[in-house]
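So that we are looking at the same thing, I have put the structure below in structure tokens.
One chain of protein is taken out of this complex; the other chains stay put.
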Amino acid sequence: MDSRDKIDRREFIRAAAVLAAGGGAWMAARPDAEGMVWQIDPAKCIQCGRCATNCVLNPSAVKCVHTYEICGYCDLCSGYLQPGAKARDTGAENELCPVGALKRKFIEEPFYEYTVDEERCFGCAKCVKGCGQFGNGSLHLQIKRDLCVNCNECSIARNCPSDAIRRVPARRGYLFKQWVSGEESEG
Amino acid sequence: MLRPEKKAKRFTAYDAGWWAAVGVATVSGLFSLSVATLLIVNYLQIQAINPLDNPEMLELRRQLAQAPEADERLVQEIRAMDLLARKAFFTSQRHLNMGAYLLLGGVVVMVIAWRIAARCSPKVPQPAELPPPEASYWLTRARARELLSFSGALWVLAALAAAYFTRLDYPVPEDRPAGEPPETTVVAERAYPDWETMQQNWPSFRGPGGYGVGIHTNTPVDWDLASGRNIRWTAEIPLPGTNSPVLWGNRLYVSGADAASREIYCFDTESGEMLWRRAAPPLAGTPAEAPKVLKETGYAAPTMAVQEDRAFAIFANGDLVCVDADGDVKWGRNLGVPDNHYGHSSSLLAFRNLLFVQYDQRSNGKLSALDIESGREVWTVPRATISWASPAYVQTAFGPQLVLVSSKDVRAYDPMIGRELWQVECLSGEVATGPAYANGMFYVASEYSDATAIRINRDGDTLVPEIVWQWYEALPDVASPLAVGNHLYIATSRGEIVCLDAETSEVAWFEEYDEGFYSSPIFMGDKIYAIDKQGSGYVFRPGDSYELLGEPKLGQETVATPAFTDGRIYIRTKEQLVCVENPHDSGN
Partner (left out) sequence: MIYRLALVTLALAAVLGDQAGAEYRFPMPEFESGYERPQMEAPPPKLTSPVVDVALLAGLMALTAFAVLKLRSRNWVLTLMVVSLFYFGFYRKGCVCPVGATQNVFNILIGDGAPVPLLISIFFLLPLIFALYFGRVFCAAVCPLGAIQEACAVQPVQIPRTAENVLGMFAYAYLGLAMLGLYTGTGFLICRYDPFVGFFRLGGSFNMLMAGGVLLVIGIFIARPYCRFLCPYGVLLRWASIFSRRHASVTPAECIQCRLCETSCPYNAINLPTPAVQSEPRRAGARRLGWMLAAMPLVIAAAGLAGVLAHPLLSRLHPVILLAERIAAEQRGDFGDLTIESEAFHASQQSPAELYAQADAVRRRFRAASAAFGVFLGLAFWGRMVRLSVIRKSPDYEIDRGACLSCGRCFAYCPVEKPNDVAA
């Protein structure tokens, strides 16, 4: 009899705990809370270079992306060329990208197209800095969704000095710079 | 699974399995160990020198950037090194990836083999050999309690040690009653000195506002350093500097520097006693070696600024330091080593809560307004052209304006937010002279460009500058022009003093002396002071004709502009700091 009571009491505790926990979870979890993913806000990024080294992946899931709509297609591209470069060509002494991931292609006089080779890019942001300082800022960093493992605590977000990395809804995925007349805004 | 132990007399399949498994485990273990070692070595190498930020390469790139034109040898060297660096980078990346898979494979094989080996020689329990459970049961529990209490005590001890050794080292804001929003308390209410108080003092280069106009009428017109006539005191300044004295109350500040050290000095205005000297601390970004400067400019050319109990000094290497009246450093920041072939010489200017720093350089020039309490940047605007001139803060009919001269133009900014109000491109050459202002007109003048009079008009919300006249017959090089009443006064490096009609540029009078003027002419109440390079002063009345009131003498080389207060003048010569005073005032 005694042990019977004990078992009943335990059963009750268990059921109560499960109900409370489950109910609590149901209440606490917001059904509208969708999956969130980490992304870089280009407006806040200060191009410190930590994205290249602080991502848990090697090479980093952060790559340079190019909003062609904003690009001036300049011959003298401050994102492509070293400051004070003596010639505007593809010579290693003139290139800003340390791994040659930014490609330059002649389009028509006097315009050049710049594309990012993501196989090589490791997110050091040197070109982004150059482009933002003296150009239109069309090059910027983004976390590539197909590479990112979406950690619960993003290692580069934690190490970002300017709080530029935040969660965005998964179906949005990116915070691309977009061309809006006279104004930069997130995409 | 437990298997009964077999007392095998001969070599069984189990033994063979065991030996094979142990062999495989050993080999794969050694393999994993070596791969892990290689990975660690690879990692450490990359840590030591990242091939992409190889210092040699950076040096080569710097050399190339500085070279006037591409040096083929240098270019080839960079290309070769760049190729190597990229190869090293991508190879090491590949090694890391491959190594990770190899290591994983090795460890998996090792673990499986080890497990097989363990199964082939199972550990068989021998209860008979165990001590009886009763023997240690109570003892174990007692020991566990003891150890647990002991470790709990260690945790507490660790907390005590943490409390003892950890001091959070930042200024803790004062406790405030709850409910008060912190925003209102952060922007501390503080009464800044008004314009009248600033005029009683000499807070910056060329006086309050920095355009050469003071209010006192009782400053002496006659003195002689050699005989000591009307000299109240003299004092030595340890380190050289071409900056001018500034003062607030009874404290006078100058700075001095050489290539190795930078110092701020504070003198008692009554006695000339040096109250303290403060070496500027090394700041973040302070270069190991001072930049090259022209000898005439020196390492301490910019004049300090002072406001109440805060004094500010900037040096040739870009170090900006704030000290209080006791010489304690309140904040400091290096603004970046100036890219300036003569040496930075623009003076500081403080007004209300802001310290204005004109930082014109060959590239990346800027004008910054810093919070005087913290040194934090309140606003910054880029400046395109280099100059050596100092800013002026002028209360115009259209509100306060911060007016800056560069080697190309004059620009006025809203001092609160740094918005550009107007600009005129009327200068060329290398400009070191600041602006003059009187009656709604700004005047600039510098060698190799025209003296220009600019009137500011308002058109709706915008201010529109209008060039009233330009004139080019005698132009200053170092001494800034001075506008008083209806006249503009120019003292040149060739020894000329010219007085022009402010409205028409008609020459009112023209005097010529043997020595040139570096010290800027200053208007005090009712007279104008100009001191030439040899320390000879000329005090004259402003007006249509040249009326000399006195010719005081210092007999020492003088390039700094004096500071003027009630009845006294403080002059920095190349050798000394001199305080001049009217004889009938000394009795007080």
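Points worth noting:
Order of writing sets the labels: A and B. Residues in every chain begin at 1.
One rule holds in what follows: a contact is a pair of C-beta atoms (placed from the backbone, for glycine too) under 8 Å apart; a residue touches a chain by one contact, two chains touch by 3 or more.
None of these values were measured; they are calculated from a predicted model.
Summary of contacts with the chain left out: across B:L139, B:A260 or B:A397, the touching residue is B:L139. Only one of A:P42, A:P98 or A:G135 touches the absent chain when the whole complex is considered: A:G135.
Of the candidate positions B:A48, B:V172 or B:A397, contact with the hidden chain is made by B:V172. Here the missing chain is touched by one residue of B:A118, B:L294 or B:A325, and it is B:A118. One chain is missing from the display, and on chain A it is touched by residues 10-11, 13-14, 17-18, 21-22, 25-26, 28-35, 37, 46, 48, 50, 56-58, 65-74, 107-108, 111, 113, 115, 134-137, 144-146, 148-153, 155, 158, 161-162, 167, 170, 173-174, 176, 179, 182-184. Listed for chain B, the residues touching the missing chain in the whole complex are 1-2, 36, 43, 47, 96-97, 100-101, 104, 111, 114-115, 118, 125, 127, 130, 133-134, 137-145, 147-149, 151-152, 155-156, 158-160, 162-163, 165-173, 182, 185-189, 281-286, 329-333, 371, 373-377, 379, 414, 416-419.
Here, only the chains that are shown with their structure count from here on.
Taking each chain's centre as the average of its CA atoms, chain A and chain B sit 33 Å apart. On the side of chain A, the complex with chain B involves touching residues 58-59, 82-87, 91-93, 98-100, 120, 124.
Touching chain A in their complex are the following residues of chain B: 52-53, 61, 64-65, 67, 69-70, 74-75, 78-79, 82-83, 85-86, 89-90, 93, 96-97.
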